[in-house]
Every structure is written in C-alpha cells, then in structure tokens.
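Yeah, one chain of the complex is gone here, protein chain that is, but the others are all in their spots.
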Amino acid sequence: MRKVAVVVTARPSYSRIKTALEAIRSHQDLRLQLVVSASALLDRYGSAVEVINRDGFEIASKVYSVLEGEDPALMAKTTGVGMIELATAFTNLQPDIVVTIADRFETMATAITAAYMNIPLAHIQGGEITGNIDEKVRHSVTKLADYHLVSSKKAAERVLRLGEAEDSVFVTGCPSIDLACEVKHEKELTFDPFVKYGGVGKSMSLSNGYLVVLQHPVTTDHAHSQWQITETLHAVRDLGIPCLWFWPNVDAGTDGTSRGIRSFREQFSPTNIHFFMNMEPTDFLRLLHSSKGIVGNSSVAIRECAYLGVPAVNIGNRQEGRDRGRNVIDVSYDREAIKAAIQQHIKNDRYESENIYGSGLAGKAIADVLASVKLRSHKMLPF
Amino acid sequence: MRKVAVVVTARPSYSRIKTALEAIRSHQDLRLQLVVSASALLDRYGSAVEVINRDGFEIASKVYSVLEGEDPALMAKTTGVGMIELATAFTNLQPDIVVTIADRFETMATAITAAYMNIPLAHIQGGEITGNIDEKVRHSVTKLADYHLVSSKKAAERVLRLGEAEDSVFVTGCPSIDLACEVKHEKELTFDPFVKYGGVGKSMSLSNGYLVVLQHPVTTDHAHSQWQITETLHAVRDLGIPCLWFWPNVDAGTDGTSRGIRSFREQFSPTNIHFFMNMEPTDFLRLLHSSKGIVGNSSVAIRECAYLGVPAVNIGNRQEGRDRGRNVIDVSYDREAIKAAIQQHIKNDRYESENIYGSGLAGKAIADVLASVKLRSHKMLPF
Amino acid sequence: MRKVAVVVTARPSYSRIKTALEAIRSHQDLRLQLVVSASALLDRYGSAVEVINRDGFEIASKVYSVLEGEDPALMAKTTGVGMIELATAFTNLQPDIVVTIADRFETMATAITAAYMNIPLAHIQGGEITGNIDEKVRHSVTKLADYHLVSSKKAAERVLRLGEAEDSVFVTGCPSIDLACEVKHEKELTFDPFVKYGGVGKSMSLSNGYLVVLQHPVTTDHAHSQWQITETLHAVRDLGIPCLWFWPNVDAGTDGTSRGIRSFREQFSPTNIHFFMNMEPTDFLRLLHSSKGIVGNSSVAIRECAYLGVPAVNIGNRQEGRDRGRNVIDVSYDREAIKAAIQQHIKNDRYESENIYGSGLAGKAIADVLASVKLRSHKMLPF
Partner (left out) sequence: MRKVAVVVTARPSYSRIKTALEAIRSHQDLRLQLVVSASALLDRYGSAVEVINRDGFEIASKVYSVLEGEDPALMAKTTGVGMIELATAFTNLQPDIVVTIADRFETMATAITAAYMNIPLAHIQGGEITGNIDEKVRHSVTKLADYHLVSSKKAAERVLRLGEAEDSVFVTGCPSIDLACEVKHEKELTFDPFVKYGGVGKSMSLSNGYLVVLQHPVTTDHAHSQWQITETLHAVRDLGIPCLWFWPNVDAGTDGTSRGIRSFREQFSPTNIHFFMNMEPTDFLRLLHSSKGIVGNSSVAIRECAYLGVPAVNIGNRQEGRDRGRNVIDVSYDREAIKAAIQQHIKNDRYESENIYGSGLAGKAIADVLASVKLRSHKMLPF
C-alpha cells in the first residue's frame, strides 16, 4: 500500500482535486493521507474543512499556517510557517508520495518540504500558463517535482521543454473537469442556493437567468484591489440581473477586496447581488451550468466553463496566457467594458463544449499513475 | 542608487561571490546590502562573518535560521525559518534587487521571499548541472529568478531552454574564478597555514608537496556519511603525504561526517593530517595553487582548479553532471580507488589552465548588469 | 536618552497606554520606540494602526504574528511567532527598557523575549486579578518583569506578596483613567458615531439614551462563544433601547462570536443594534460617558466606568476577581438576567465616581519612572 499525502491549501484546490481524492481513497494499492492547510482551514474563506467532512474524507493532518495581515511579506512568512509545519506532518505521516496542486503560493511549502525530505513529489496541473506570481510558482514547483500529472497535451509539451523526463509526464486531464462531467447532463438547477447556503443579501428568483461572480484580488497590485472589485460591483448592479457573488480566497490583497465589497454594500445596498462564502464544488458547477455566465477572474471560467460551454467574462490579467476556448471574453477593470461583455454573451447564449482541460476521467487516471509509477526523488537536467 | 541585497548563506558562497561584492560596493550606481544568514553565521562551519568583517564589508542584516539536529525534516524547517526572517530583513532594507547564489538548500528561502515580495531577483550560477537535491534547487530558483548571471555559455543555453527570456540571461563568468585569477601568478605559498589558521593536529613541512581535502556529506544518503568520510581518511593516511583537511559546511549529514572524523582521529591518531575549520578564500586558493592536488567532492575542484590546473580527485556523485576539465579524475567511495587516483595525478603533475567557468572578470560584469538591467518581477513562459 | 520600546498587541491595550505613550514621547530623557504587533495590526479587529497614525505616533516596528484559525494550539503558535519576530525587532531597535501591557496572551512573547535578551522589562497593570488564562499570563509576566507600574495600592500589595522587590513597584495608576479624566467633564456627546465611524446597521437617535455592548469570547470555552453572544443579542434586542455594539478583539473563540453575530443579524435583523469595528479610545469613552450603561465582559466596564460612574452589566466570569465599584452588576449568560440588570441600572441612573484604578495622572507618572529607574535585569526571590 503506497501512502499518498495530498496537501490541499485552499477551497478551489479541493474542488479541483476531489475526484482524484476519491479515486485514491478507493484504489486498492493506495492509502490516502489528506492534509488540509492554509486558507482551506479558515472560516472566512469558506471552510473547505466542512465540505471535506461532508464528502466523507478523513483528514490526516491539519496544518495552520496563514499569518494574518495585509503585507506582501506575509506571503513569504506564511509559506515559511507552512514548511515548518508540513515537515512535522510528513515526519508523522511518512508518505511514499506527496501530491501538490496547481500554483497557489502556499503550494511552494509542500513542494520544497517534500523535496528536502526526499519524498517523491507529484504535481497536478503543471505546464500551464497564468502570468503573475502564480507563473513563477507553477514552473518552480515543476522543477522540484518528480511526476507531472497535467491537464492537456499542450501542458505536457511545456513540462517536457522545461527539461523534465518523458517518463515523468502524464496527461491525465484536470480532475475539475470530472466534476463538471457529472453535472453536464442535468437539465435544471436541482437545489435552491439561498435555502441551502444562506449567504448575505435577499433571496431572488433565478428563473429568468442569473450571473455568477468570482473575482480574486491580484496579489501583485493589492493596493488596487478595492477599486478593481468596485468596478465589477457597479457593472453587475447596473445591469440589474440577479447575481450570485462568491467571496474570494485568501491572498495579500483580500482585505482590500473585502473592504471594497463591504463598503459598496453599505453605500449602495445592491438588491440584485447575493453574497456567498462557499459552496460544495458540485453545487457550484451546477450553478454555473444553469447560469447565463460567469464574471470575474477565476480559472473556473476558463477551465470548467469551456467544458460546460458557459459564457465567461474574464477581467484583468490574472488568467493571462492560459489556454482558453470560445466561451471567454477578456476585458479590463472597467465597469462599462464588463457590462458590454456580459450583454454580448447574453445575446450569444451558450457555447459548444470544448475538451481543452480533459474529458472527465482525470481522477481515476491520476490514482493509477500514483499507484504504478516507480518511486524516485532524484533527477537531472537532460540538456 | 539601486539597493542590491546579496544574501550569503555559507562560507563557500561568500568565497564564490566576493569579487562581485567588491564591485557592487564600489559601483557608483549601486548600494550594497549584505545579508549574512544560515551556516555563514555559525562558528562551527568556519565563521564566514569574521572573514567578511576582515574584508571590510558592512553587514546590513544577520539572519539566523539553522535549526540544529540530524533529521532531513530540518532542511525544510531551516528554510521555513529563513523565509520568516528574510521577509523581515527585506521589509527593513527595501532592496531594489535581491541576489541569490548557486544552489544550496537555504537559497530557496531567499528566492521565494524575494519573489513573493515582488522584488526583482538575480540568480548567480544558474544553468549548471550537479545532481542531488542541489539540482532541484538550482533550476527551481531559475524559475523564480528575473535575471540569470551565469558562469558559462553552456549554462546560458540551459537557462534559455528552461524558458527564460533572452534579455534576462547574462554570461558574466563565475566570480570565484576572479579570486583564482589573483593568485594564479604567485610563484609560491606566501603564508604558513599552521601559524595563520591554527587548526587541529601537528604542523608539518609542506615543502615536498601536500594534498588538500574537502569532502561534504551528501545530503540524500546522510546515514552513510560516516563511512564515506572514513574511506577518504584511510586513503590519505595510507599515502602518508601531508594533508590539509577542511571541515565541511552544514548539511543534514554533517554530524555523521564530524563523527567519522572525530572517531578516526581517536582511533588512528593520523600524523599526516591537519584539520582546519576555515580559511580566507584567497588563502584557500593559494593553498590549492601550491598543492599537489585536491581530494573530496567540492565544486572548487571542478571550477577554480580547472582554471588553476590543479589535479583533482572527485569522490562520489556530488558533482555529477557538472562540466569539467582534464584536471579531474572521478572515483567512488573506495580507499583504494582514491589512493590510485591521487598517485596517478602526482605522476602527471599540473594541468593546463582551462576557462570553463570564466576568465577572471565576473565580479565587475555582475555589478554592471545589476546597475543597468531594467527592473521587473514578472515573466511568462514563452512556449 | 533612554530608548523605551512599548509593545502594543491589541486595540484595547493601545487605548489603555495612550497617555503614557504621549508622556514618554515628550519626556526629555526618553525616546519612544512604538512596536505594534499581533491583532493591533489587523483590520478585522479594528485597526489600531490607523488610530495610532492619526494620533501622530511613529511606529518603529510592525510585528505580524497572528496565525489565523480556530484552534487553541494557535494561541501558543501565535505567541511563538511573536517571539521569533520580536527578537528581531529588539535586535534592531536595541531598547534600554521594554514595556509590556496587562495580560493578553501575546504579551508573554514580549516579556520572554525581553527577559531572554537581558533587556530590563517594565510591566503595566500587574497585580490585578481576572481569572482565566489572563490570570496565569499576568502573574507569570510579573515574575519576568523588573519593574511593576501598577494601577492601585491593592495591586502593588499583590505584586510585593509575589516576591517582587519594594524598589521595583510603583503605583502610577492606570493610564486608561487619564483618558477618562479628559472626557469626564464634557456635558454631552460631541460627535455623531454613525457619521464618524460608519459601521453596520441603521443610524438611530441617541437622544433618549443608549447602551454600549462589548463582549469578548472567553478563550477557555470557545465552543460556547456563539450561544453566549446570542444571549446578549436577544437581551438587547428585546429591550429595544438603541445599542452600539463593538466587535470583539482576536482570540481563540472569536470566530464563534463572529458567527453568532452574523447569524443573529441574518435571522432577526435587529433594528436597534448598530455594529462598530473600532473607535478612537477617547471617542469610545465619550460614548460610554453619555450612555445609559455598558453591557458585556470588557474590563472597561470595571475600570474606566468606575471612574466615570457609568452603570455596567458584567456577564460571565471573564472579570472574576477584579476589584470593582458600585457601578457593576454581575450576571450569567442568560438573556433574562441581562435584561433585568439593565433595567435595574436604568432605574438607578449614574453612580458616584470611584478612584479604584487611578486619578488621571498615570501617563506622566509612568514616563517619570521609566526615565529615572536604575536599569537592571536580574532579580532573586527574597524569601
């Protein structure tokens, strides 16, 4: 039985990896050790822990590492605390393989700790392009990782060009698409988000269509977070379409974003916007699937929504460079541009499904790779 | 005036960067902020601090981060503490550029902290191949760095193949060769190492030739450190040639190495081996330049000694993959093989100088790049 | 010039020490080094930083240390991070004396760091009795401190009985009373809290009287935080009197308290309660001075309100053992008991002023002690 420690650092990472977790848990040659850390443990970013518990996963270790405050130095310090704590967790769990997901800054703690402890490291979602600090993190993790379980052929090519060995790269697809696959054939919304998740704001009728908004602060200019979020708030309020707005996950600029939202609510009491902290990943996809479109800068808009054919208005440069389908319109932080893009999408209606990031079987494929791959933690540049 | 924070984490890194530090300090457009951290602060690894003070550099910040003990988890924890502390140091110093050197595990703390604080990061000695955990660290730092000041054309090619932009790569040569350049034309040893540096063991006549030994523990199999060092000890004692042995720098296996040396001394009281903790870099090069050869696994044997033409017996795989000249014979951890290689070298005598890692002007070239390069801390994979 | 580093870890500590900070800053023999740390740096606990800036104090060092999450282990970890960071801050500032305030758990980081670095330590507000973990912290800090600047004769007696030397104990009074002294003679409220501080909820007419509520979670049974706060919310809503409610400061159970408040608001939309995050200390005292009473478990109710003669309903055991005046009615976490106590107070109206915690000159007295006391950092139990 190989022990596979998967480190989940945030709500969206959990959603992205869920089907792989299920496949690892039920694989006869693997034992899952789920480590929940960083903002995935925090109430105010939508407690991933509750969702994880509800999904029936046992948590092997909780690793608190988020140093609170609004200062860029805290990203480094939080990562440092994460390394101190993960080294203890790995010492206790003695995993045979560690799995790290995507490109959030805290994933660096997972990658370095595994590498320095000579534990083979598998990286999910390497080889993609995003821009920003995520870009540095993602490819830096690639150079620390021993196995690369990537979403697409294009990603695989990039990882190979970065000097990784052919036998270390596996195109499994992205497990987030597995979830989207489950909801794709549902004809209509099967739950009432206001009843099931509460949130802040009035209930609204969703029968004539609604928008979903998810806009993260962009870490490298966090001073601007407040006005950036305010532009989107104005655009959505002006249109008057019912809007389900999701609270962003932790980052250096989150407090600017939070402040922007709070201040806007105080001043304008928008009646067509309802705020949610969190939602089970599958319900979130259901909501997207039945919506008129998604607005913001989440990768969900680029990835899952390409597969689901949901219109997406992508704001700013957070998703710059990421491979995208026909469903995406890119705009800047400008309320008028945002409004225009939403209106154009509403005219177009839905898009054709595209398989850019996988076809729905990634979880199983990932578990199979983890079970069969030869264990190793050394490598050397081939050129 | 650009503020350039150079983070030195170990004795050998200081020696490697010294001429660049001098060039930065005396450059009219730069202000040097020297940060001394990790094992560079520790007495028992040969206090780099004393040498630094003697060389007249002002230390802007001391960053203690080494968690003591013999456990692989401590490499991760030490790096974590380093990140917490460096984030504070950078907050106080507000550098315009941070410089990190080579591939030791603690350099990761420098690289991540700078990256997460959006401070442009310059990496000295990227693009080289070493094997082991250093290999992961080096290329991972490359993916976090904004500028690459490399030792050789071959290194530059590798960095470019890793997806770095052409205008971010500069072949400056390695500043360690600058020091070697200074001593290359000295005809004979200008100081008495026993008088100047003390050390443990008897004084010996060096006039009929002597060997220098520097053998680091190899982190990924630190349990074996003790017997590995013992093979070398036996080889050197058997040959009876005077031998100046240098204490290794900090690492997960150092205590095994230390124990090996102590235990050998107790048991065999070797009369032809004298132990040193540390030496000024230039004196160390003088010693090499006048020696019959170097034994162990230090990169000095591959780099500076190629330039100086000093015979080198390289033991084990620590330098695997590193570009090397005619002066190197590779052997395994085997006392007989080590003896045979030393004897072969002694027959051959000196080698021709080779310019693999630079021609002696790297310090100035590095300072010029740091003064003129456009400041930026974002990048994106071009493929 | 003696350098005096005062470490402020929370909003209420700042308010408590403010007049002493002013007196230190303007004292000719002292130089103030204000260190702001822990929850005093955090937006969501009412940013003390903004108030401090507005008051014109220069901040010598910001020390982020709060590890976010709801787990009792995090109080210890936060204190540990605080020690790591404060040791750096003290190394940079080189204070001659460090001042720590009262009994919050983070103050332990200040006390130990100063003690271990052999910096003379002055403790404000030792010798008082509170119960809970604060009680352990307060007297433990007393045993680490070299000088004790206490609020009352009774506190001085206790510190002496704890084995502290007579010449180390000074009855200066509590500087929080100095602020109360300033507002005591104002006839009416000189500002509109809704206009000046915003907050959440509707504006209300305060002319017929209002209540102030400040209820902290009690760390040692933080699972109960939510129902405890809910009892108070019901009591205050039932009475229908306008109520200005202040958000509590950070603690292991804060999230339970926050959840309680949020959930109550969603469910009952109370129209007579307005929520504030923070307020300048003097304005807060003005508000108390003009109020019909204070409800909750804050020490302000016991200390400043004794001096001001403001009725106080003290809930639960957080203030157990603290010397109190006639203005306090103690009740349990029970909405009916809380309502009854408020109604009884409203019948009684104001109380006579009592000087239990000082007479309004503490700030100056503290600065004078710090300027004149003989520096030392050793002591020995006299019995």
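The first chain written gets the first letter, and so on, giving A, B and C; residue counts start at 1 in each chain.
Just so we're on the same page, a contact is a pair of C-beta atoms (placed from the backbone, for glycine too) under 8 Å apart; a residue touches a chain by one contact, two chains touch by 3 or more.
Fair warning: this is a prediction, and the values are worked out from it, not measured in the lab.
Just so you know, the chain we are not showing touches A, B, C across the whole complex. From the options B:L42, B:A60, B:L179 or B:I338, the residue with contact to the chain not on display is B:L42.
Touching the missing chain, out of C:L86, C:I101 or C:A362, is residue C:L86.
Of the listed positions C:S26, C:N53 or C:N118, the one in contact with the omitted chain in the full complex is C:N118.
Per the touch definition above, the residue from A:S26, A:N53 or A:N92 contacting the chain not shown is A:N92. Residues of subunit C in touch with the missing chain: 71-77, 79-84, 86-88, 90-91, 105, 108-109, 112-113, 115-118, 129, 131-133, 135-137, 139-144, 157-158, 161-163, 220, 320-321, 377-381, 383.
Summarising the interface, subunit A meets the missing chain with residues 81, 84-85, 88, 92. For subunit B, the residues touching the absent chain in the complete assembly are 41-44, 62, 64-71, 73-74, 77, 81, 198, 200, 255, 259, 266.
We adopt the following convention: only the chains that are shown with their structure count from here on.
If each chain is reduced to the centroid of its CA atoms, subunit A and subunit B end up 40 Å from each other. For the pair subunit B and subunit C, the distance between C-alpha centroids works out to 53 Å. Among the residues of subunit C, those in touch with two or more other chains are 81.
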